[in-house]
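The following block contains the structure, expressed as structure tokens.
Note that one protein chain is taken out, while the other chains of the complex remain in position.
The first chain written gets the first letter, and so on, giving A and B; residue counts start at 1 in each chain.
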Amino acid sequence: MSDFFLSPVGLQHWLVVSTALFSIGIYGLLTRRNAVGILMAVELLLNSTSLNFVIFNKFATPSAVDGQIMSIFIIAVAAAEVVVGMAIFVTLFKHRKTVDVTSMNLLKN
Amino acid sequence: MDNFVSDILFYVFAAFSISLAMLVVTTRRILRAAVYLMCVLGASAAFFILLGAEFLAGVQILVYIGGIVVLLVFAVMLTRSVDLLEERPTLVRKAIGGLAALSFFGTTALILTSTTFPVLRGGPLPPNNTAALGKKLLDYGSEGFVLPFEIISLLLLTAVIGGIVIARKTSVEKGGN
Partner (left out) sequence: MHSEQSFILNNVWLIPAIPFLSFLTLGLLIRNFPKKLQDQLSGIVATLAVFSAAVLAYWLAWEYFHLFPAGVAKQALVPWSFEWLRYQENLAVNVGVLVDPISVLLMVVVTTVSSLVHLYSTGYMHGDPGYARYFTWLNLFTFSMLGLVVSPNILQMYVCWELVGASSFLLIGFYFEKPSAVSASKKAFIVTRFADLGFLLGVILLGYYGYNLFASVAPSLHASGLTNVQPFDFAFLTNPEVMNQFMGMSDTFMGMGVLTLSMVLIFMGAAGKSAMFPLHIWLPDAMEGPTPVSALIHAATMVVAGVYLVARMFPVFAASADALLVVMYVGAFTALFAAVIGCTQDDIKRVLAFSTLSQLGYMMFALGVSSMDHPLGYTASMFHLFTHAFFKALLFLGAGALIHAVHSNSIWDMGGLAKKMPVTHATVLIATLAIAGIYPLAGFFSKDEILVAALESGHTGVFAIGLLVAGITAFYMFRIYFVAFWGKPSHHSEHAHEAPISMLIPLIVLAIFTIGAGFVPMADLVSIGHSAGGHHGINWAVAGPSLFVAAAGISFAWFMYVAGGKQRSAALAGALGGVYTTIKQKFYFDEIYLFITKKIVFRFIATPIAWFDRNVVDGGVNLSGWLTRASGAALNSTQTGQVQTYGAWFVGGAVTVTLVLWIFFL
């Protein structure tokens, strides 16, 4: 473990950071009660993914830029997702006067 | 020396980013969460610079921080969650979430650290990679990404229209439910 911190920063350090961000996103996804909070957690997930692409781009294929392009796509998809998510939550709020996801259990049993 | 500085910067930003990300998912005030998220995304932009992707850092700040977070703030406003103190998740829920997140992190980190990746070169990206990025994105040859690019633009258009259609003043009162 100490080797990990003593060695110069490399691919694995970066990956661990992005994995940590992803895990935190998962935690938020599973525990937040506010739907907008969940959307934020999803943004964390997407951001960590995009980070991953750039990391691999730098360490695996530094001469090409494909990873960065994928990152751009992810950002665009994230934007689209937020737009749709927001619209859904706003409509949901209009109907049910709440965005607490624990109260949404129509699928129960 | 240069490497040493960038290593220090990496650790600093990593600590900053992770601790703020934790705040994002745990704070009970949703607007604060949005602000913390902004900071995390900013830290990611710094990561991008460290990784040599300056253009991407710019995109991150412009689109993510300037666009998406603003949208999220709008969502917060529209759902009147500003003054609301979000209820705490139950202990069981916390335990389940924590377990899921930790197990994911443990597994992935274990696999990542014990795997030897075929790293070619740890150096910075070539300085003119922004130009390469632009060229590649609009290249319609076999190596180019113009088709996904167009599809993404279509997706964004669809999302915008869809968002409007879903969220516009629906005829709830008229019984169109």
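The rule is short, and it goes like this: a contact is a pair of C-beta atoms (placed from the backbone, for glycine too) under 8 Å apart; a residue touches a chain by one contact, two chains touch by 3 or more.
Everything numeric in this text was worked out from a predicted model, so none of it was measured.
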- request: Taking the whole complex into account, name the chains on display that the unshown chain touches.
  value: A, B
Of B:9, B:100 or B:160, the one touching the omitted chain in the full complex: B:100
Statement: Among listed residues A:30, A:46 or A:75, the absent chain is touched only by A:30
Field: Among B:62, B:111 or B:154, residue touching the chain not depicted
entry: B:111
Query: Given the full complex, what residues of chain B touch the hidden partner chain?
result: 93, 96-97, 100-101, 103-104, 107-108, 111
- prompt: Which positions on chain A touch the chain that was left off?
  reply: 26, 29-31, 101-102, 104-109
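Quick note on the criterion: only the chains that are shown with their structure count from here on.
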Message: Could you list, by residue number, the parts of chain B that touch chain A in their complex?
response: 3, 6-7, 10-11, 14, 17-18, 21-22, 24-26, 30, 33-34, 37, 40-41, 44, 47-48, 51-53, 55-56, 59-60, 63-64, 67-68, 71-72, 74-76, 78-81, 84, 86-87, 89, 93-94, 96-98, 100-102, 104-105, 108-109, 112-113, 117-126, 129, 132-133, 136-137, 145, 148, 152, 155-156, 158-160, 162-167, 170, 172, 177
Task: Could you pull out which chain A residues touch chain B in their complex?
output: 4, 8-17, 19-37, 39-41, 43-44, 47, 50-51, 54-55, 57-66, 68-69, 71-73, 75-91, 93-95, 99-100
